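All protein chains but one are shown at their positions in the complex.
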Amino acid sequence: MPKTPIELPDAIEFLSILDEHGELDRSLEPSIAEESLLRLHHTMLLARRFDERLLSLQRQGRIGTFPPIAGQEAAHLGAVAMLRPSDWVVPAFREMAADIWRGRPLESIIVYNNGFNEAGRIPDDRNDMPISIPVGSQILHAVGIAWAIRYRGQDDVAMTFFGDGATSQGDFHEALNFAGVFQVPAVFVCQNNQWAISIPRAKQTRSQTLAQKALAYGIAGIQVDGNDLLAVYAAADEAVKRARSGAGATLIECVTYRMAVHTTADDPKRYRTDTEVEEWRRKDPIPRFQAYLTDKGLLTADAIAAEESAVQAEIQAAVDRAEEEMKRLGDPLLMFEHAYAEMPEYLKEQKEEFIRLLAETTEEQQNA
Amino acid sequence: MPKTPIELPDAIEFLSILDEHGELDRSLEPSIAEESLLRLHHTMLLARRFDERLLSLQRQGRIGTFPPIAGQEAAHLGAVAMLRPSDWVVPAFREMAADIWRGRPLESIIVYNNGFNEAGRIPDDRNDMPISIPVGSQILHAVGIAWAIRYRGQDDVAMTFFGDGATSQGDFHEALNFAGVFQVPAVFVCQNNQWAISIPRAKQTRSQTLAQKALAYGIAGIQVDGNDLLAVYAAADEAVKRARSGAGATLIECVTYRMAVHTTADDPKRYRTDTEVEEWRRKDPIPRFQAYLTDKGLLTADAIAAEESAVQAEIQAAVDRAEEEMKRLGDPLLMFEHAYAEMPEYLKEQKEEFIRLLAETTEEQQNA
Amino acid sequence: MPKMTMVQALNLALRQEMERDDSVVVLGEDVGVDGGVFRVSDGLIQQFGETRVVDTPLAESGIVGMSVGMAVYGLKPVCEIQFSGFSYYTLHQIENHAARLRWRSQGRYTVPLVMRAPYGGGVRALEHHSESRETFWSHIPGLKMVIPSGPRNARALLVSAIRDPDPVVFYEPKALYRAFREEVPDEEEAMPLSRSVIAREGRDLTLIAYGAMMRPTLEAAEELRKKHGVEAEVIDLLTLSPMDDTLLVASARKTGRVAVVHEAPRSFGPGAEIVARLVEKAFYHLEVPVARVTGYDVVIPLFSRETHYLPGVPRIVHAARQLLAA
Partner (left out) sequence: MPKMTMVQALNLALRQEMERDDSVVVLGEDVGVDGGVFRVSDGLIQQFGETRVVDTPLAESGIVGMSVGMAVYGLKPVCEIQFSGFSYYTLHQIENHAARLRWRSQGRYTVPLVMRAPYGGGVRALEHHSESRETFWSHIPGLKMVIPSGPRNARALLVSAIRDPDPVVFYEPKALYRAFREEVPDEEEAMPLSRSVIAREGRDLTLIAYGAMMRPTLEAAEELRKKHGVEAEVIDLLTLSPMDDTLLVASARKTGRVAVVHEAPRSFGPGAEIVARLVEKAFYHLEVPVARVTGYDVVIPLFSRETHYLPGVPRIVHAARQLLAA
């Protein structure tokens, strides 16, 4: 037989429901309870304003380096909106709106960004992982968690987040391949925000879409308008149902944009133009979602204004609580804790050495 | 806009020219010089018989563990047949027929498999890498070499080999992605021999073919009958031309079969049936190629018989040369060589220590 | 008690822990149908099925990264890396996550995984199949590094490693997999981690070793007694990290003469840490410099020259006698 084309089972599609001009495709509109729609709006707004506040706190030297999320609220919030508390979220480090939606207190974010690890602790009533900084590495953890969920006969899912850059990592490949082989209830959400620090999406990989990488693993893949909360919600909802029903994993590429700096240590002027940023600003997920809610009669200009001030009050209260809390923190001895379940002998000796040293050196300083 | 299908640029095809019944698709028959066809046949036969001889040497304890190639001769020999000496071959560890085709003396293979690293040295007139045992890791080296070839303005190519199991490694992913992004003159040849030790192809990945993984990197991909030397040759020739012309890399999946043990430490009875092996034996690349050459009037039963004895003589001579050579080898001091360009001080001290020790301990033994 | 090889003893530990606790899961390349290339997991898939004995695709980082997730969820994954020479693929998952998640989550999440891997020379293997790089793992806070030396302690330590609430790298001396048999009790037996043992009492000098080096070291001690009337104390480290130096220090104080034996390259090897501990805690009792009888700072040669690289009885005896001569 000669050259014969191979039929690929899963086709890759692009999903958009509410476009940047507010045009809605009713046939695809997901049914979300009004109360949830409003909570989603509140969380988006809160996350956006809090992000701005963190930026100014950082510029004032009141917190350390952090990665802003502005522009990506819909891409990650829309994905977690239908999850249960018992589902697992395995984040990268740019999913703050999802984190807030899942119940993370704002002040703990401030405290953590002041270099207090204890604020990174996840509340016991939430099955979420702490942020993971080594790009791509956490995707495998989601696969392991999803495997364990199925092993324990639960119908929860593990949803993990990562960026466009992360798709270049070997761990991304190994994770999606394992997910396909073991048919685990995992949802892989790629926030393709067009940039990995200074590397544009086009230089990250030559494949036309990131979604099509699913074809390499025999799992479902879909590309969605990541600034369209409804599209993200619909795609994630489908993927979560697929996972819960035992039909396997899905790769969702959310096409979005990082409107701010990579981190507060970054200067985007070196690698991208303001016009590009401006073009994407027009696709901002928040006004778009507000237009939708307004059309639906769930929101008015006044209501939005009221929300804005409510959100600011919430943020201010959190900043105040954080400053209070930090006064109580800082005991250096904590650095010896949580290394092991039981502190090893030699580490105990080091801790005692440290205590003695602290006493003697402060004494010496006083005498000096 | 609603859900819209994404058009994928590169389709994946399956190529077969000379099927297992000796049926030839003349429209696709590559034009290979008669003299080359005969040399290919000689090399296939030589590699097969030498492989068998190595197996018996190993069973007699006259060499160490090694990975037989029986059944895969066409899959790797067909791929290198059109390469120039200045092209680079970056092997895994199951490409002996290609190695012999490229000029590796048989005796050096015996000596290497007796634990003499010096026999692994590549002749200076060949641009090939030594075998690489860490699965998948060498694929990246081929990308680097291909990048350097282009950087130096050469039109050589780098062809690398790996197995079906290797496609699960992160390094495979990173290598093909880099190759796509940098458009390097690389050819990725996957010998899909259906098994990674005891792991069947189906448990290695859920993707229907390995060739389609090319879609994840925006490079060309093709699946070929790896026991059909003509198909492998044609696919590789196309890929090599693509690479030389600067049109980028190709992933070739050669569908073949490991007819023997994984290595001499392996017992396939634990994981696969004899009937499976028997089925594949009927697809053996050698009789198939011999039928083709006979049809072409290039080979007769007598000629084949003559070849067989010529090959055995060649092998015996190599075994004899190897035993001679090994008598001259074995100086333990060689273990201190080639660590660095210049031996570091502390290593010099260790070497002197070793020399003293060798003298004193042998003395002690004599006194004892 | 039945006499077992180390492979059989490790297999017993896995089987009994799986019977005892359904959160114990075995995964890796060829661990299922094939029973592991060294047969350590032989028969487990027949007894516990594919859901608990998992043949994975060929990807070390994937195996360990997935195990991290399983462990965080509450399982006790025991993953096998086929040879320690391929465990380097997993360093980022171990250093960046397995060893830190307890700390990062302030105790909310723990990673009770075990990463098993055969290590060391002496089996006439191919390149990458004979290395000893236990230093890599021993230097990582939050991680434990364990190396048994015989069938009985291999079984008892693997049991403890599996039950340990923290991640453990468990290097198995492949040279000893079938080298000798020991009586291994059928009934449950565990040995505490981070405890060394005195393998042989002695007063004249101290030999510290672990893993495959315990055999030549004990043989050397025997030869020292027989041929030279010297009584060597031999300590089996068993856990490299967190290292318990109590016995090492006590013995060094008693004998004042110490040699450390390992196959790993000398520089930055485990011997260095042992010397440093003895200097910190037994300096004034040391009569002579602590000797390092180790692999050399080169790639371990292929098998034709391997025995020259590995410390053997003559080298150990020779070093011991120099300690006494000094």
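The chains carry the letters A, B and C, assigned in the order they are written, with residues numbered from 1 in each.
Everything below uses one rule, namely that a contact is a pair of C-beta atoms (placed from the backbone, for glycine too) under 8 Å apart; a residue touches a chain by one contact, two chains touch by 3 or more.
These numbers were taken from a predicted model, which means no experiment stands behind them.
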Hidden partner chain, touching residue among B:24, B:122 or B:304: B:122
Among B:181, B:231, B:255 or B:293, the residue in touch with the chain that has been omitted: B:181
Selected from A:144, A:165 or A:221 as touching the chain missing from the view: A:165
Where the missing chain touches chain A, by residue: 64-65, 114-117, 133-136, 165-166, 168-170, 196-199, 203-205, 265-266, 270-271, 329-330, 332, 334-336, 339, 344, 346-347, 350-351, 354, 357-358, 360-361, 364-365, 368
For chain C, residues in touch with the removed chain: 85-86, 88-89, 91-92, 95-96, 99-100, 103-104, 127-128, 133, 135-136, 138-139, 141-142, 241-243, 264-265, 267-273, 275-276, 279-280, 283, 286, 288-290, 292, 297-299
Hidden partner interface residues of chain B, rising order: 88, 90, 117-118, 120-122, 124, 129-130, 132, 134, 137, 139-149, 151-152, 158, 170-171, 174-175, 177-178, 181-182, 337-341, 344-347
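Basically, only the chains that are shown with their structure count from here on.
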Of all other chains, the one whose Cα centre sits farthest from chain A: B
Centroid distance [mean C-alpha coordinates] between chain C and chain B, Å: 35
CA centroid of chain A to CA centroid of chain C, Å: 40
Touching two or more other chains - residue numbers and ranges from chain B: 168-170, 203-205
Where chain C touches two or more other chains at once, by residue number: 57, 59, 61-62
